[in-house]
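Before we start, here is the structure in question, set down as C-alpha cells.
Note that one protein chain is taken out, while the other chains of the complex remain in position.
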Amino acid sequence: MAFKFKPVDTAFYNLLTAQAVHLVEGAALLAELLDEGTDRTELAGRMRAAEHEADETTHEIVRRVNSTFVTPFDREDIYALSSMLDDVMDYMEESVDLVVLYEVEHLPEGMTEQIEVIQRCAELTAEAMPRLQAMKDLEEYWIEVNRLENTGDKSYRRILAKLFSGKYEALEVMKLKDVVDSLEHAIDAFEKVANIVEQIHVKES
Amino acid sequence: MAFKFKPVDTAFYNLLTAQAVHLVEGAALLAELLDEGTDRTELAGRMRAAEHEADETTHEIVRRVNSTFVTPFDREDIYALSSMLDDVMDYMEESVDLVVLYEVEHLPEGMTEQIEVIQRCAELTAEAMPRLQAMKDLEEYWIEVNRLENTGDKSYRRILAKLFSGKYEALEVMKLKDVVDSLEHAIDAFEKVANIVEQIHVKES
Partner (left out) sequence: MAFKFKPVDTAFYNLLTAQAVHLVEGAALLAELLDEGTDRTELAGRMRAAEHEADETTHEIVRRVNSTFVTPFDREDIYALSSMLDDVMDYMEESVDLVVLYEVEHLPEGMTEQIEVIQRCAELTAEAMPRLQAMKDLEEYWIEVNRLENTGDKSYRRILAKLFSGKYEALEVMKLKDVVDSLEHAIDAFEKVANIVEQIHVKES
C-alpha cells in the first residue's frame, strides 16, 4: 500500500511543506517591521502578495483533499493542518496591515520578542512538515513549539500590562492591542498546528 | 439510489434554502437601521424575532442530519453549511443589538456599503441553495460572494482608518468598532458559506 499510493502521498507532503515555507517568508517580512527606515506601506504590499501566494497553496491542498480518493492520513486532518497554516499567514499579514492602517508610529518593545518567536516557530514548522511522510522525529518539534508559545505568551502579557498601566492614551492602547493580538494569534495558531501534528502522530503510529 | 432517497434529499435542500431566505429577511431589517426615523429599539425586537425563527430552522436541520441514515452529501458538510448560515444571522442580529445597547446615534458612513454587501450576499446565497440539488451553476455564486467579501473588506478598512484617525473619542471608537466588526463578521461568514459550497461541489462532482 505504501508503494501504491506513494505519488499521492508525496504531493500532500510537498504542499504542506510549501505552505510552511510561505510562513518562513512571511515571518521574515514581519521582522522588517522592526527595522528603522522601513517603508511600511510598501512592506504591507509585499506581505499581502505573500499572503495571496500562500492562499494559492492552501486552495491547491483543499482541491486535492476533496478530489483524491486515498489520502496519506485522514482527510479532515490534512484539511485542519492546512487551514491552520493558512490562519498563521493571515494573522501575520493582519498585524503588518494594522500597523499601516492605524498609522502606528512606535511599536511596543515586547513586540520584538513576539516576532522572534514567530520566526523560530516558522522555521521549526517548515522543517517538520517533510518529516510527516516517515512520521518520525516529530516529537522534538511539537515540544519546542509548545515551549515557544509559552515564551510568546509571557511577552504578550508583559506588553498588555504595560499598555494598560496608564502611560498610554486609550486610543493608542486600542491600536497597539490590536497589533499585538494579531501576533499572539499567529503564535497560538502555530501551537495548534503542532497539536494537530501530535494528534496525527498518535493516530497513525 | 438517487430515486430512493429523493424525499430525504429534498428536505435538506428546502431547509438550507429556508435558512438563506431568513438571511434575506434579516438583511432587509438591517438596512432599516440606515433609514432616518427608524425606531431602533423596535427594530432590534423584530431582528431578534427573525433570529429566533432562523434558529428553529437550524435546529430542524441538525435534528435531521443526526437522525437520517443517508444524507444527500456528507453530514459534516450539511452541518457546517447550516451552522455557518446560522452564524451570519447571529452577526446581523448582534450588530443591530449593539447599536441599541450602546445608544449609538451616528453610524459611520461606510456602514451603508457594508450593509449593501450583506444584502447582495444574502440574495445570492438564497438563489444558490436550491441549486445544490442538481449541483450545477454554482461557480458564479461563490466567485461573486468572494468578490463581494473583498469589497466589504475595503469598506471595513476605510471605516477603521477613519475611526482611528483621532477625530473620534476613544469610547465612541470602541462602540462603533464593535458594530462594524459584527457586520464584517457577517460578510466573512457569507464567504465561508460560499467556500463550503465550493468544497462540496469539488467532492461531489
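All chains are identified by letter, namely A and B, in their written order; residue positions are counted from 1 within each chain.
Just so it is clear, a residue touches a chain if its C-beta (ideal position, glycine included) is under 8 Å from a C-beta of that chain, and two chains touch if they have at least 3 such contacts.
Since the model is a prediction, treat every value here as computed from it, not as a measurement.
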To test your reading of the contact rule: which positions on chain B touch the chain that is missing from view?
62-63, 66-67, 76, 101-103, 169-171, 174-175
Identify the residues of chain A touching the omitted chain, counting contacts across the whole complex.
76, 157, 160-161, 164, 166, 170-171, 173-174, 177, 199, 202-203
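Keep this in mind: only the chains that are shown with their structure count from here on.
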Could you say what rotation angle superposes chain A on its sequence twin chain B, using C-alpha positions and rounding to the nearest 5°?
120
